[in-house]
Structures are given as structure tokens and as C-alpha cells.
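Got a structure for you, written out below as C-alpha cells; questions coming shortly.
Only one protein chain is missing from this complex, and each of the others stays in its spot.
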Amino acid sequence: MKKTTKEALRREIRETVRLVREKNPLTPSITNTVTINLVANAQLAVGGSAAMVYLADEGEGMASLGGAMYINMGTILPVYAETLPRTVKVLTELGKPWVIDPVGIGVGALRTSLLLGFQTDKPTIIRGNASEIIALAELWELDNGRTMSGVRGVDSTDSVETARTAAISLARHTGGAVAVSGPVDLVTDGKSLAWVEGGSKFLPMITGAGCSLGGVAAVYACVASPFVAALTATAIYDFAGTKAEQRAEGPASFQVAFLDALYQATPEDVGAQPFTLEVIGK
Amino acid sequence: MKKTTKEALRREIRETVRLVREKNPLTPSITNTVTINLVANAQLAVGGSAAMVYLADEGEGMASLGGAMYINMGTILPVYAETLPRTVKVLTELGKPWVIDPVGIGVGALRTSLLLGFQTDKPTIIRGNASEIIALAELWELDNGRTMSGVRGVDSTDSVETARTAAISLARHTGGAVAVSGPVDLVTDGKSLAWVEGGSKFLPMITGAGCSLGGVAAVYACVASPFVAALTATAIYDFAGTKAEQRAEGPASFQVAFLDALYQATPEDVGAQPFTLEVIGK
Partner (left out) sequence: MKKTTKEALRREIRETVRLVREKNPLTPSITNTVTINLVANAQLAVGGSAAMVYLADEGEGMASLGGAMYINMGTILPVYAETLPRTVKVLTELGKPWVIDPVGIGVGALRTSLLLGFQTDKPTIIRGNASEIIALAELWELDNGRTMSGVRGVDSTDSVETARTAAISLARHTGGAVAVSGPVDLVTDGKSLAWVEGGSKFLPMITGAGCSLGGVAAVYACVASPFVAALTATAIYDFAGTKAEQRAEGPASFQVAFLDALYQATPEDVGAQPFTLEVIGK
């Protein structure tokens, strides 16, 4: 039974990679200025089309034009107070999938207020490191499996395993998927947990590895379910990370090889990425 | 006669490449946050000097200090409502060349309003993909050669050939030049059309290929006529694209090789880039 489900997932992953390369879906973003270039290039490398905006009416327009949207909370600007709620409103009205990346959770009043608002809006996919996922469950007063998160700036000080309960709680709350990045990555829809292996020691050493994974998950969400989209994004990152590390001499040559590997990855490559499936039911 | 003109153009291209490397002209930009780094590095690679600003009085200051200016409409911010008109006013008063890149045309009220204003200001060079060029001619109610543009986000869904009429109309309206990027690139001053070959399949796969071409055209506009500046920028991009593709394994290694190739390109390399010249008179 478990094996069948895993085989079914592998088929869906392959189909997702293939469909995106075929359809080139427009996947707009509202994202931070640090890693905005990498997000766009990663989205292009897997076959998507990227477009970034800041203004409220442009967020609405892009929500309407795109197949899905990526929203990243790093380096928020004053205009976000208006742009994010209006954009998310259109996404919700149109039933478009969207990915939220709660970068910097806990820092600043506007970020906190916006993230609180998303509790009701229910993002389709939540992507973060372990500390961010625990902190978001905490902010939303869901079961986070512990009493205090270890967010420090933008880095995680918690292991992925400790974010297990928080990830499940968040996925059950939104009805979507949650992807937690770390040495082993976790993707869950609240009913199943996929633990994906691979990646590279260099991934945490390039700024935007996580952000661009979120952007790629949004691309895949244009053509797949939230869980499959998050899983496919995680699998292609783990595949490309392992491949790129073999050719890298440091983080910068790694980043070049990594983007090239995202571009070269075939449906079969991504579908074959090792993962463990744990079905927990509801 | 036609042959002579082509030879004359080749001479001017070589001279433009050479002069920029000699004079290192300051070419400020107001440009989007996605590709701002690539724009600056491409400008440096061809021998220019880059400086980016957002505030209105800084735009005015830079318009005054620079030899030409690059204005890109991607990721506009609220402050652009003040910055762009004031900057363009100084550019116009001082008779400085400026390049406009109508990225995202059709999305948002502020972008549309600013682009409408530029109809009177008459940018020296307009650079875009085919869909953007057609959409701008449409917005300005010039003959665009068709009834509806195919802009979708930031990508073109039209071929360069279909933008021919729009490009000519825009060039005749501004009295400057228009550069249309695509599989074969088109540059026109409304009297002649140069169709430039070369480039790479990877150019549309790195974000900012077009933006940085606009930034480089502005650098060349510091020392050459609008038509020659746009043509030289297009030619060096086609030369470097072809050269870089030979060494690339994907879009990221392509981008590295491409910037290196921009840096290495000699006046002779760029002057020898194949193009077809079509003289249509006025």
C-alpha cells in the first residue's frame, strides 16, 4: 500500500516536471531584494516564467495573470502593507495556489501583522526552515510541538525533525502543504510525510536556496496539487544539490552548477530522488 | 550604396566599442531589483560605469552627471511616480540620451501612466521584446501593425517580425532608435532596419538579458547616435551570446561565460557580427 502510494507519487513528480517544461507557466512573485534574481533564474531553469512586482494593483494583476504566486516576507517595504493583503485577496477569490515563505518571522510589527492575516487566508504551500515553521505554528497558536522556536535572523537553529508537529499542524490548518528545508527535507499535507534525502552542504551557504525553492514550488503548483508541487520542488533541489556539489569548489561555483543542474534535470532524474513516505492518516 | 552604408555602420560600431572602453562613461540607471546587478555588471563589462538610484533628486542629479541614462519599468516602486518624470525632465532639458525599457507594460496604473507620459518626452532608445514594442505603439496609439499585443507578464508571445511596423512607428515618433530582442534582433531608426543574427537559446533563460542589453545601449549612447548605440549593444550581445553558448552547460554557466565574453569582445569582434541592412527611407 505504502509502496503503491510512493510509486504513484513518483509518477506525479515526473509528470509535474514534464508539464512545467511543456507549459512554461507564468508564476509571479513578491519577494525580497536579496535573492530575487536567484528566485527568477531558478523558476526559469525549471521551465517556468517569472515576474516580480511590489505595487498593490500590480500584485492584483499578477495574481490574476499567473498560474500561482510566490510571496516571500524577507526585506518587506512599507508598500507591502497594502500590496500583500490585496494580492492574497485576489488569489483567494480566484482559487489560485500561492506559496508563503515566512522569512524573518518575529522581526518587526508589519511582518507579524501580515503573517497573522495569512492564518485566515490559508496559503496553499508554506515553505521555511525548521525554526520558521515552528514559529509560524506558534504565531497562529497551533500545536507546534514545543514551547519556543529558535529563529535567529533568517537562519534555523532547530532540526527538521523538531518541526514535524508544527508542519503537520500548519498543513491541517491550511488544507495545503508544508515544506521544511534542512539536512533531510520534510514535505507534508497533514496526512502523509515525505522525508527527502539529497541536497548539499553548500545549499545553506548560498543566500536564497530556500527562497528559490519556494519560487519553484509555486511554479509546480501551477500544474500539480500542493503536496506534489512542494515535493517535486524539494526533490529537484535535492537532486540538483547533490549533482552540483560534485563539481563545486565553493559556494559560488556550487550556485552556478546548481542552476545548471536544475535546468538539466529530467522528469526521470527528479522522480528517482530517494524519499521515505510516512502515512499518518488524519 | 547599401553595402557602403553597412561598411560605414561596421566602422561606427567598432568606434563605439572602442570609445566606451577608452572613456568609461558614467551611465546611471533607474531599474528593477530583479536584474539590477546584471545590468550594472554588463555595463562594467563593456567599459561603462554604473550607478543606480531611486529618489527623485538623485535621479535628477544622475541625469546631470551621466552621459546617458537607462530607465527600466520593471518592479516600479511608489517613489517612481515622482522620480521618473523629474529625472526625464532633466534629461530632456540637458539633451541627454536615455533608454526606456517598457517591462511589464499593461500591468498596473502607475506604469501605464508613466509610459503614457514618455510619449511626449520621447526616449532616445526604446528597447523591448516584440510584445512590449507592439504594446507600447498601441498605448501611444501609433500604427502597431496589428490589433492586439501578446504581452504576458514579462515575456514575449510575438515574433520580432510582427513588431516591425510598431518599431518603425515608435522610432519615427521619437526620432530615436528602437531595438527589438528575439531570435533575430531588429534595430531601427525609422529609416533603416538592421536585422542582427547570433545570440543564444540561453539568453531568454537568464533573467535580465534584455534589461542589461538596454543598460549597455545606454552606455553606448554616451558616445554614439541612438541607432548606432542600439545596434552596437545588440551586436555585442549577439556576439557574446554565441561565444558563451559554446562553453555553457546550462543558463548559469552561460551567464558567467556571457559576461566574460562581453568583457573580452574587441571592436573587431563586434563590428564583424552578421547583420542584414534594409533601407526603407522615410
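Note that the chains take the letters A and B in the order they are written out, and that residue 1 is the start of every chain.
Just so it is clear, a residue touches a chain if its C-beta (ideal position, glycine included) is under 8 Å from a C-beta of that chain, and two chains touch if they have at least 3 such contacts.
Because the structure is a prediction, the values reported are computed rather than measured.
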Hidden-chain contact residue, picked from the options B:77, B:90 or B:142: B:77
Omitted-chain contact residue, chosen from A:47, A:104 or A:226: A:104
Residue of B:144, B:255 or B:273 touching the missing chain in the full complex: B:255
From A:64, A:207, A:225 or A:242, residue that would touch the chain that is not displayed: A:207
Where the unshown chain meets chain B, residue by residue: 26, 28, 33, 36-37, 40-41, 44-45, 49-55, 57-58, 61-62, 65-66, 77, 79, 255-264
Residues of chain A in contact with the chain not shown: 32-35, 37-38, 74-78, 104, 107-111, 152-155, 205-208, 248-253, 256
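Note that only the chains that are shown with their structure count from here on.
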Where chain A and chain B are represented by their mean Cα positions, the distance between them in whole Å: 34
